[in-house]
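Of the protein chains in this complex, all but one are displayed in their positions.
To keep things simple, chains are lettered A, B and C as they appear, and every chain counts its residues starting from 1.
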Amino acid sequence: MIITDKTAPVTEQHSLDVEAIRRDFPILATQVNGHALVYLDSAATSQKPRQMIDALVAYYSGQNANIHRAAHTLASRATELYETTRQKLARFIGAPSPDEVIFTRNSTESLNLVAGSWGTANVHAGDEIIVTQVEHHSNLVPWQVLAQATGASIRVAAIDAHGLVDLDAYRSLLSPRTKVVAITHMSNVLGTIAPVAEMSRLAHEAGAIVVVDGAQSAPHLPLDVLSLECDFFALSAHKMLGPTGVGALWGRRALLEAMPPFLTGGSMIGHVDWDRSTWAPIPQKFEAGTPNIADVIAFGASIDYLEALGMEAVRHHEQEITAYAIATLRERHPAITIYGTDDTSVRGGVVTFNIRNVHPHDISEILDERGIAIRAGQHCAHPLHKILGTGATARASFYLYNLNREVDALSEGLARVETVFRRVIDRPAR
Amino acid sequence: MIITDKTAPVTEQHSLDVEAIRRDFPILATQVNGHALVYLDSAATSQKPRQMIDALVAYYSGQNANIHRAAHTLASRATELYETTRQKLARFIGAPSPDEVIFTRNSTESLNLVAGSWGTANVHAGDEIIVTQVEHHSNLVPWQVLAQATGASIRVAAIDAHGLVDLDAYRSLLSPRTKVVAITHMSNVLGTIAPVAEMSRLAHEAGAIVVVDGAQSAPHLPLDVLSLECDFFALSAHKMLGPTGVGALWGRRALLEAMPPFLTGGSMIGHVDWDRSTWAPIPQKFEAGTPNIADVIAFGASIDYLEALGMEAVRHHEQEITAYAIATLRERHPAITIYGTDDTSVRGGVVTFNIRNVHPHDISEILDERGIAIRAGQHCAHPLHKILGTGATARASFYLYNLNREVDALSEGLARVETVFRRVIDRPAR
Amino acid sequence: MTDQNPLYQDIILEYYEYPRNRGRVEDADACCQGNNPSCGDDLTVSLKVDQATIGPVMWDGHACAIGEASASMMTEAVTSQSADTARAWVKTVRAMITGRGDADETLELGDIESLRVVRNRPARVKCALLAWEAFDEALTLAEAVHARPRESTDA
Partner (left out) sequence: MTDQNPLYQDIILEYYEYPRNRGRVEDADACCQGNNPSCGDDLTVSLKVDQATIGPVMWDGHACAIGEASASMMTEAVTSQSADTARAWVKTVRAMITGRGDADETLELGDIESLRVVRNRPARVKCALLAWEAFDEALTLAEAVHARPRESTDA
């Protein structure tokens, strides 16, 4: 293994040293289809710094053991490392205590946990669950399943023409029947950021709890769950420089303690008899079976990396590149439609677009031939696409390692798309 | 990264080249507390060959992308690699089709999936669920939760004095009320192997389905789910040279297709509307959200490793070391009690024991000072420990990389335990 | 062919620009949707079967250039054919695109040959087959509706 220094390039005065950062991401030096990789798909999953990869190698090569159940040295060291990530993550998101942080597989499982455990215990026939129009399937379908099982119903809070939650419409949906408000903090399609704190205050006045899908915000925004005033917050490690297979759920202690377990089995029990069992205290109560030990530990290195850069600086960088991308694409590609607001103070580094009469798959295919990776499709947000009035969209998404020159590469790739599809583009919109 | 050959040391005539194998496991060359590590805790989690670690590094350094949803090259290559592991695992366990293999976090989640999805849809008040006395909490507590939610009840099939399932007792429990028989294939405490095929035939005659907890058998026995005649089979990658954070569930296609989803969200849907959704075909229906892509892919390297050695050879090696361990410990340590049968044709490489009047924690502590890692406690099997009449046990467990000289080290360590605790050992049993 | 994109050959772009048989067959005997939920592709194939002869067949909806071109080509291939020949077409295109199953060597592929390029692009195979699979299903449905006993087309 190469000997490497452990820390991320330190950030000066809010501006990232992106060239130095890029050297930490081995995949960014690779070629795809004979071209240098231009990775504009971080909203799907981020790339990984060598610090995280090295942590995995170090773990499996010298520290691997099962945790929580043994007295031997490897096992207690592994337990300590695992719990250290819980502390780091708690600090990173502003959770008052590491006990309130539960490790899951991904945001999807975190949201299922809330719907399945808190929801099943607290939602009844006639209750209402409010979601917003930008929800990812993972913060929608679990609530549908809960609603169907309990006889509750789903209410949908509309967005305005800029893709921002319409607060008046939201307010008018709230009522004593509202039990849950499920909000995507940052849309993975429009990049728009929801006014979570304000929505939470209103929801709490109505007596509802607030569940925030932070899959897109945790990687990109400075975070503090207490100032968001929410009750639950879900995130995925793989979107924030971490490994696949790790997610987390933060929840308020009193709620978590009152909730029944979600999955059951080893490690989450108190006493076990043949026909009944008692549960361990939180967070163990919600972590059944052998957890994803190695990846949780390696996720600690990703959090260290983000903290060393500073989330304010990450956010600042992404606002700049997003503004540059919106301006560049608009100027050079008259047939483009860009969705969502242009105001980067309320949007993150996700630029979703269409080119008149060209299917997003064809756009991504042609870009891919030049090593440019974007997404095409519905981005796990079918209902939102109906509202946008399009079957599918193309999405370029940015992260701390992206550069304006990659936006230029995207633009050149789109010029090639326009050449191939010139004749259909020039026709009226279908 | 070091350039390494990819394959495991090829096995000749059923006998493993253990010295060569050990060179593939970097952790086995490390020291713990100033002594060469003697790792006898593989039943908790196995150590990892560099082939698996290299696969992880290769993935994150050059292949990382989210799967199933994109047209770009990295994403389709990652999808292919991910699905290749599904094919390998299907072949490894004898599943008729890769579609019948679902990736989960661990055995515990696999068993929760069956209890939560099949169970909730099919088990009703008055029904009975049979478990055996050796069940790990992960194949017991989910059934308790199901029983409590549905009004079904748990029946417990007894083991005999050798720790083997008493088939007559089992037969007498079966009735038309039996809906599920949940069997641990190989006990993680006694090492005993259940006659799954025979138990399955009897269960099917009674109209019940059979759920096998293969957490301990998949790593150690040649497997064929069809000849086991079971309906579901759960396993954990981390116990079979694979990474943490990956488990699998095999189930019969017709059952899986008829089951409702377990977790919901991205990737497992067909169509999504605001208030209802349809589901993708299996296996996607059961894999909500971004799966543990990297670890599933790396698990493929572990399966390759096991297949190159041959599971017959692995089994043979473990029978030999187990027989040697039982004989050595009995001969040199008169105050020892070893649980379970001595017949290695029906037991795996797990040797659980006690030394008179010495608490297992004290045993493991003294062994740990010499770099010997064993487990002490109840091994997630509280009810079984009540039957064994002991509060806790010490457990040494073997795998394909263990040598007889490590059994000797264990024995020398126990001699040290006896020296420290001589006076209490010489007193009558408490 | 100098600057021609390997996937977006002129023939495919031409079909994409000028779709054939796009729309809905009125009073269709059967109507089936083919979709690719993750990418939002959504095609509907509608058809009539008159005695032993298929037609008209139309497709509607949205897909990528490959998917829409393939849909147009499908309608041209199967219209006025017998059910057996239409099924041979489906099997042949499936075999050409996926490399699995047998092709009917007697069929003249013509323009359809251009779809062969998706073979090494798993993400596009689904697009190219979408309309063919929907047609296959619609045909089966239409036959069931007519409740005519049909001869097996499997070897």
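Here is the rule we use: contacts are C-beta pairs under 8 Å (C-beta built on N, C-alpha and C of every residue); 3 or more make two chains touch, one makes a residue touch a chain.
Everything numeric in this text was worked out from a predicted model, so none of it was measured.
For the chain that is not shown, the touched chains among those present are A, B, taking the whole complex.
Note that of B:119, B:219, B:377 or B:413, the residue touching the chain absent from this view is B:377. Of the options B:230, B:282 or B:366, the residue whose C-beta touches the omitted chain is B:366.
Residues of subunit A that touch the chain left out of the display are 68-71, 75-76, 79-80, 267, 269-272, 280. Take subunit B: the residues that touch the chain left off the picture are 358-362, 365-366, 369, 376-378, 380, 382, 385, 390-392, 420-421, 423-424, 427.
Following the convention adopted for this analysis, only the chains that are shown with their structure count from here on.
Least step count on the touch graph, subunit B to subunit C: 1. Relative to the C-alpha centre of subunit A, the farthest chain centre belongs to C.
Of all chains present, the one whose mean CA position sits nearest the global mean of protein CA atoms is A. With centres taken as mean Cα positions, subunit C sits 47 Å from subunit B.
Averaging Cα coordinates per chain places subunit A and subunit C 38 Å apart. Subunit B has residues 69-71, 75, 267, 269, 271-272 in contact with two or more other chains.
Those residues of subunit C in touch with two or more other chains are numbered 37-39, 124.
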